[in-house]
Every structure is written in structure tokens, then in C-alpha cells.
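This part shows chain A:
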Amino acid sequence: ADEVRLQLQWVTQAQFAGYYVALDKGFYGEEDLDVSILPGGPDIAPPQVLAGGGADVMLNWMPSALAAREKGLPLVNIAQPFKSSGLMLTCWKDTGITSPADFKGKTIGVWFFGNEYPFLSWMSKEGISTDGGPDGVTVLKQGFNVDPLLQRQADCISTMTYNEYGQVLDSGVSEDELVTFKYEDMGVATLEDGIYALEDKLEDPKFQDKMVRFVRASMKGWKYAEANPGEAADIVLENDASGAQTEAHQQRMMVEIAKLTAGSNGTLDPADFDRTVATLLGGGSDPVITKTPEGAWTHIITDAALK
Partner candidate 1 sequence: MKTLIAVLTVLAVIIAFWYAACLPMNIKGVLTQAERAGAEVVPVGAKERRDLGEIGLVLGNQFAIAATWSQDRPRLPAPHQVAVELWKTTGAMVLKGKPMSKRSLIFHGWVTLSATLLGFAMGTGLGILLAVGIVHSKVMDMSVMPWAIVSQTIPIIALAPMIIVVLYSVGVQGILPKAIISAYLSFFPVVVGMVKGLRSPDAMQLDLLRTYNASANQGFWALRLPASMPYLFTSLKIGIAASLVGAIVGELPTGAVAGLGARLLGGSYYGQTVQIWSALFAAAILAACLVALLGVIERVVLKRMGMSA
Partner candidate 2 sequence: MTTETTTQAVIEARNLDLVFQTNDGPVQALRDVNLTINKGDFVSFIGPSGCGKTTFLRVMAALEQPTGGEITVNGMTPDEARRQRAYGYVFQASGLYPWRNIARNIKLPLEIMGYTKAEREKRLNEVLELVELSGFEGKYPWQLSGGMQQRASIARALAFDADILLMDEPFGALDEIVRDHLNEQLLKLWARTNKTIGFVTHSIPEAVYLSTKIVVMSPRPGRITDVIESPLPKERPLDIRDSPEFIEIAHRVREGLRAGHGDD
């Protein structure tokens, strides 16, 4: 069997259910693939692992991948199982925020690590400065939990529909205490959780073939997970060695994830790509990319996989 190493961009959770299902259900095996899944962590950059040859293929958010491409690492999107973005801002209602214009003078927790760009371009679209002051927002580099909101150190924090938002609710907060802004709704959504490989490796027909089989099996996994969220969540839980995940949490995450993967068969919609690029180019002073990237995606793999 051909070996494929997949680098995730976060710890094992239902966000990556499709791949774990494909592994567990033997879909990879059916394609004669021997896949190993490498969990990520808070400060591991999947593009770096790919560049170092530690993995063959990786998952990434497009802003980060495009930034890497401009840094000279030729990443190519070969499939896009996530159709829509799950990123949003979650605010306390009692802060009086009802629309983006009310952000002025507030403190907002943002994820960095390349994920700040959608936020920055959103703010620049709204004409709000991001370096504090009464007319701007004070930005915090948020860790990966919801404490800043619960402790009221921030008025708003970044959350994923499938994970952190649920945690906020889990801690006893009811939905009507909160106001949420989905990036998707604000028109500043960027593509999340795409499958990327290195350009030069893709020129090798054997590698191409491997990727075709990989994407085919992975999408089969995703569709299975969408259809059987309960079973998928259990599979994820079994694969989590840290023992930190809870059943209920993964169940709900799977349900939310299914909403994001719905509507994608794995093929990247060029319109989505263009919208992402436009958002990123519209960013503030220190833009993640300075020009429209060329050749940052390909349909070769998905075309072959889905035909």
C-alpha cells in the first residue's frame, strides 16, 4: 500500500471526522493507501511540516496557505471539503453591541497565527482602527479557549460555530445573552480546512495518483460522517489519545461540522477562492498577501477523483 501522511491543523476532534472515518471504515485501505494522521497543536504550522517533508499532505485555512505560498512555499489546494466558514465573533449582549459599528472602544479577542486577516480586513471594511483607543477596537491575542469572554476580559471573542461557541453555551450561558457575527454573513468569510500539497510533488504522476485516491477516500469519509454524525463522533473519540474530549461535545461538533461540509463534493469553487483572495487583499496595513496568487489551486485531483 502507498503511504500517505496527513498533517492536521489542530488536535484530534470532530473537525477532522471525515479523515478519521475514512481511516476507521477502511476507505483508505480500499484505495490501497496506508494513511497516518498527524494531529496538530497550538504552535505547529502545517505548511512548515510539509516543507520539511514531515508530511505529504495537509489541512489548512486558505489565508495561511496563501501566505506561505507568497513566502515561497508553493502550496496548492487540491480539494476543499469545507464549503463554508465556521468562524464568528461572539459578544456579550449586555455590552450593547448590536452591529459592527458598535465595536468601537471594545476589546475583542482574535486568533492570530494567520487567522487574524479575515478580521483585519473586516475591520478595515468597516473603517475601524485596530490599535486601541476610543474610536478603534483593542485587539487581544486570544488563546484557544473561551475564558476571556467568560471572565469578561474581552467583550467579544473569536469562536468556531462547531467548537468554542458550544463551549460558551456549555458553561451555562444562554444564547440570548450573546450576540454573534458570522464571517460568512458579514461577507468576509475565507475558506477553511482545505487539502493542500506541494506543487513540485504534484508534478509526479505517481504522487498525483496517490492524491486522487486519497481525496476520493477522504470525501467518502466526509459524506459518511455527514450521514452518520453519531458514529463519526464516536470514531473521533476513539482516536483521541489525550482523553480530554467528551462525548457530548464531539457529538455536537460533528453536527455543526456537517453543516459546513454540506454542499461540497471536494471540488474548490473558484468563486469562493476569488472571494477569499479579495478579502485578504482588502486587509489592513500589514497584508497577508500583496498580490493575487497564481496557480494556488488545481482541479486535477478532484476531477480525477470524482469522475
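Candidate entries met the following condition: all candidates are chains of the complex that A comes from, given by their letters.
Heads up, the rule we're going with is that a contact is a pair of C-beta atoms (placed from the backbone, for glycine too) under 8 Å apart; a residue touches a chain by one contact, two chains touch by 3 or more; residues count from 1.
The structure presented is a predicted model; accordingly, all values stated were derived computationally and were not measured.
Engineer: Given the complex, what touches chain A, 1 or 2?
Structural biologist: 1
Engineer: Which residues of chain A touch candidate 1 in their complex?
Structural biologist: 8, 11-12, 38-45, 48-49, 51-55, 92, 94-95, 143-147, 150-152, 167, 171-174, 240-246, 249
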